[in-house]
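Complex shown without one protein chain; remaining protein chains in place.
Chain naming follows the written order as A, B and C, and within any one chain the residues start at number 1.
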Amino acid sequence: MTPTTSPVRVRATDATGQPERTPQLEALYRGFEQQLLVPLWTAIGELMPAHPVSQARPHRWRWKDLLPMAEQAGQLVPVGRGGERRAIALANPGLGGQPFATPTLWAAIQYLNPQEYAPIHRHTQNAFRFVVEGEGVWTVVNGDPVAMRRGDFLPQAGWHWHGHHNRSDRAMAWIDGLDIPFQHYTDATFFEFGADEVDTREAPQRSRSERLWAHPGLRPLTHLQPTPATPLLAYRWEHTDRALAEQLALEAEGYSATVEPGHAAVRYTNPTTGADILPTLRTEFHRLAPDTATAARSEVGSSVFQVFDGTGEVTVGDSRWSVERGDLFVVPSWQPLAFATEHGLDLFRFTDAPIFERLHLHRSHQSPQERAEA
Amino acid sequence: MTPTTSPVRVRATDATGQPERTPQLEALYRGFEQQLLVPLWTAIGELMPAHPVSQARPHRWRWKDLLPMAEQAGQLVPVGRGGERRAIALANPGLGGQPFATPTLWAAIQYLNPQEYAPIHRHTQNAFRFVVEGEGVWTVVNGDPVAMRRGDFLPQAGWHWHGHHNRSDRAMAWIDGLDIPFQHYTDATFFEFGADEVDTREAPQRSRSERLWAHPGLRPLTHLQPTPATPLLAYRWEHTDRALAEQLALEAEGYSATVEPGHAAVRYTNPTTGADILPTLRTEFHRLAPDTATAARSEVGSSVFQVFDGTGEVTVGDSRWSVERGDLFVVPSWQPLAFATEHGLDLFRFTDAPIFERLHLHRSHQSPQERAEA
Amino acid sequence: MTPTTSPVRVRATDATGQPERTPQLEALYRGFEQQLLVPLWTAIGELMPAHPVSQARPHRWRWKDLLPMAEQAGQLVPVGRGGERRAIALANPGLGGQPFATPTLWAAIQYLNPQEYAPIHRHTQNAFRFVVEGEGVWTVVNGDPVAMRRGDFLPQAGWHWHGHHNRSDRAMAWIDGLDIPFQHYTDATFFEFGADEVDTREAPQRSRSERLWAHPGLRPLTHLQPTPATPLLAYRWEHTDRALAEQLALEAEGYSATVEPGHAAVRYTNPTTGADILPTLRTEFHRLAPDTATAARSEVGSSVFQVFDGTGEVTVGDSRWSVERGDLFVVPSWQPLAFATEHGLDLFRFTDAPIFERLHLHRSHQSPQERAEA
Partner (left out) sequence: MTPTTSPVRVRATDATGQPERTPQLEALYRGFEQQLLVPLWTAIGELMPAHPVSQARPHRWRWKDLLPMAEQAGQLVPVGRGGERRAIALANPGLGGQPFATPTLWAAIQYLNPQEYAPIHRHTQNAFRFVVEGEGVWTVVNGDPVAMRRGDFLPQAGWHWHGHHNRSDRAMAWIDGLDIPFQHYTDATFFEFGADEVDTREAPQRSRSERLWAHPGLRPLTHLQPTPATPLLAYRWEHTDRALAEQLALEAEGYSATVEPGHAAVRYTNPTTGADILPTLRTEFHRLAPDTATAARSEVGSSVFQVFDGTGEVTVGDSRWSVERGDLFVVPSWQPLAFATEHGLDLFRFTDAPIFERLHLHRSHQSPQERAEA
């Protein structure tokens, strides 16, 4: 590389671009350590690979394993100030035992006994709940009690006060999704305690946020500014189910309405902007009709899926699992993902895609060949 | 917390909200581990603190220590394909020896011998160079050779081809700033090799990008769309210096033009949008007039500073250093930062602030009391 | 004004700033005319008033006058290529007989006999239909048949192909709103003929656009980009009615949900952006509870209202009318507007407000005193 006219003689590099380890070089490297320095040329391979190579690994958690542990925790672990929530997080096997589903995403099963409260707090972390089964809990967001029922998606913007209250005689479990790992890594997190009990015992079928906002294409004249997070606190299953059914019906009638044949999908959006429901989190619901197989697709950023209904086969990179109701699995960045189902499959998904889109780092790639190459 | 009407009896918690460690609980915790699960209630204190508590530590590197090591590397380490660059990165003492100045930012000193080339590559990482002393290198960005001279700021958007070429008979050192740690952690990085040598030997005083773009308030009719990164590849010292001098002169004439008394500052911006020069990086230049002391200020996100000229005292949280030309120091998230100078101080700064602003996670706080509280 | 040191002697002005009409001045003014010039100083009073003084006048059209004329036109005037539509436009009495409700807005009653077609065309004018009574017509937009029924709002973006078809055995009338005057004045209009008959005889209860888009907060994954106009082609009365009823119910329960006491209101929005349904037109629905009086409010830009139900008193500037179902009235720019109703009043409104908001020219003023001052 160095032209012959150079006044400096430098050693040749080996095949990976590394200089020969001479005593002088070893001394220099020791000097780097003492001065808290690291050379790029020894680190570049790991730091700047040709494409994302996540430490996170594809992994599946079975609902039939998770739920019993949550029930046991319901017997042994109280919910109260300090611990705050009876939530049990997925710890990706590639991430050193931390409670991180992926480098950016937190996913947990939360469990509340009959009549139990979870105390009020707020935090900058963006959050949501998704209910795969059961009902009876109201999450109270800034004083607005929001019923939680199977199929409902309940976003929860950063810095909103919230607590939960099980108003029924049966325990209830659901999943929480948050951007805890992202905010933890980037040092952006604030947290504040609120009241020890939720501030209302009301348990309406529809929250006030829905009464103001869940009318398609209509916004109240009292709220005309765009907000970074959705003001709609519940996206009910009946709407999601209907939207997906319509897409498949339109496809059957010969119109373009699905992502690919047999694959209906909706994104949950903020009605004040049409964009994602939360600044850092994207949530979607996917429905695969019976006998559908999807193309393999890679995307920058990571995802967590929960099976809402049906059964199928999931392929993520080199991993392949059969999945059924309640099962959760993670898709690390750039790992190709494909589905196949014989009897139909309903999937809830959340990702960190808004982070990459807003920072102009998003990419995706779809190809049948992708899987073989990766 | 659980009301007396609850059908479930749960154990009391201790002062930190932790349940009593019974044998059953120990068994449950072992089950969690086997199932790759972690409870929130044991992790929440570290994961969700009241305010950001970074693992990164305030630290200063002295230029007079760095430069000799770079010179030694110039003798011992070649620049070529594989190693790519003779760049030596700051490794924050709180970040486990990784070459990360902060959790999101990379800062390195790069060194090129007379007539030496650094080969062409491109990567999704956003980058820039800043020159504290010397000249003679041209960085070639997508074929456009850009001269590098003391005081110049040279942004380098992700995925642009680039290499460097020292056209002079003297070695040259400068600093590189990138978002490598952020893209590494979030698994967003792509990298591609280009030609082994830079593709032009031209060494003009002004790059083509400057000839098209460095006219205040004017844009060429051939480029009317906003671009995520700045198309202007060099921000010359003469402009920065003049802008800062004008702010202080206006202040002296009685007009509001400075951030605070004696404190002039400019932000480098993308002329197609008025926003930051790169999607993930913010860069600024600050000038403190003689006998100036600034208020302590905390901000979400981390910064790296390099002293361009002058001398002064820097306080970051509990750390306090004297600094002089070339010294680099890091400010972790939410650590209060203040300056004092007797003879005047010129500072180049870069931060990850666009990440937080675009994700609605940015906060700042300015107060003399802040330091005591933090 | 001219200081005594001036080398030029100029004549004094009169109280309105006009120079004395000397023979020389008359000659100059004739010269101006010959050269196609007009001096500002003679025109400024009319051109640049202290606040908007519209040539448009407040006016009300009674539905019981309009509908019979439309029925007569149904007997005498065919619908076909060339005339295109049996639409009869409101001509503001201040605008010289042009078919302009206001300087920017077109409002017309359109009428279609049983089984009649209106031919397909497209134009850059943004349009919508609103149905105060009747049903049986399908408007076909880019091939998608959209049923029209009482209370429905049906937007129609510029440059979309569209025709209408009465599928019933009864004639039907509705109102059309467009930005024809604005695009005519600013010379922005394009027009193209399509097929002479609508291209489908389907008459579904729900259009395909509703099946894709009318799910609150959900968007199809096939359509993720923001569009300047709404993709939702029908906003059904059941949703509008429910949203308004909920606002008044929330108010009764003690929550802030109405614009002012007894005054519920929604804005129709584009679900891909949360903004107005069309780039130049804003549409809203207002419901006044019985025994409600609103504060007088002035706004830059003009409005057309149609009474959907109920009765009330409307005050616009110095005009005051009793209104009932179907009545239309116009509010010129900056004229204060107030309502009072004893038995309740439902109002559909459209305005040119997006023009002013996007150009940073919007202003509004609300005050009980406003009316007296204006």
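One rule holds for everything that comes next: a contact is a pair of C-beta atoms (placed from the backbone, for glycine too) under 8 Å apart; a residue touches a chain by one contact, two chains touch by 3 or more.
Since the structure is predicted, the reported quantities are computational estimates derived from the model, not experimental observations.
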Given B:Met172, B:Leu232, B:Leu281 or B:Val331, the one touching the chain that is not displayed: B:Leu232
Write the list of chain B residues that the hidden chain touches. 208, 211-222, 224, 226, 230, 232, 235, 239-240, 242-243, 246-247, 249-250, 255-259, 265-274, 277, 284
Absent-chain interface residues of chain C come out as 1-3, 5-8, 10-13, 15-19, 22, 24-25, 28, 31-32, 35-44, 47-54, 56, 59, 61, 65-66, 69, 72-93, 97-99, 103-104, 108, 113-117, 119, 123-125, 158, 169, 171, 180, 182-192, 196-197, 228-229, 279-280, 300-302, 332-334, 352, 354-356, 358-361, 363
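Operating definition for what follows: only the chains that are shown with their structure count from here on.
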Averaged-CA centre spacing for the pair chain C and chain A, given as whole angstrom: 44
What's the distance between the Cα centroids of chain B and chain C, rounded to whole Å? 51
Flagged in chain B as touching 2+ other chains are none
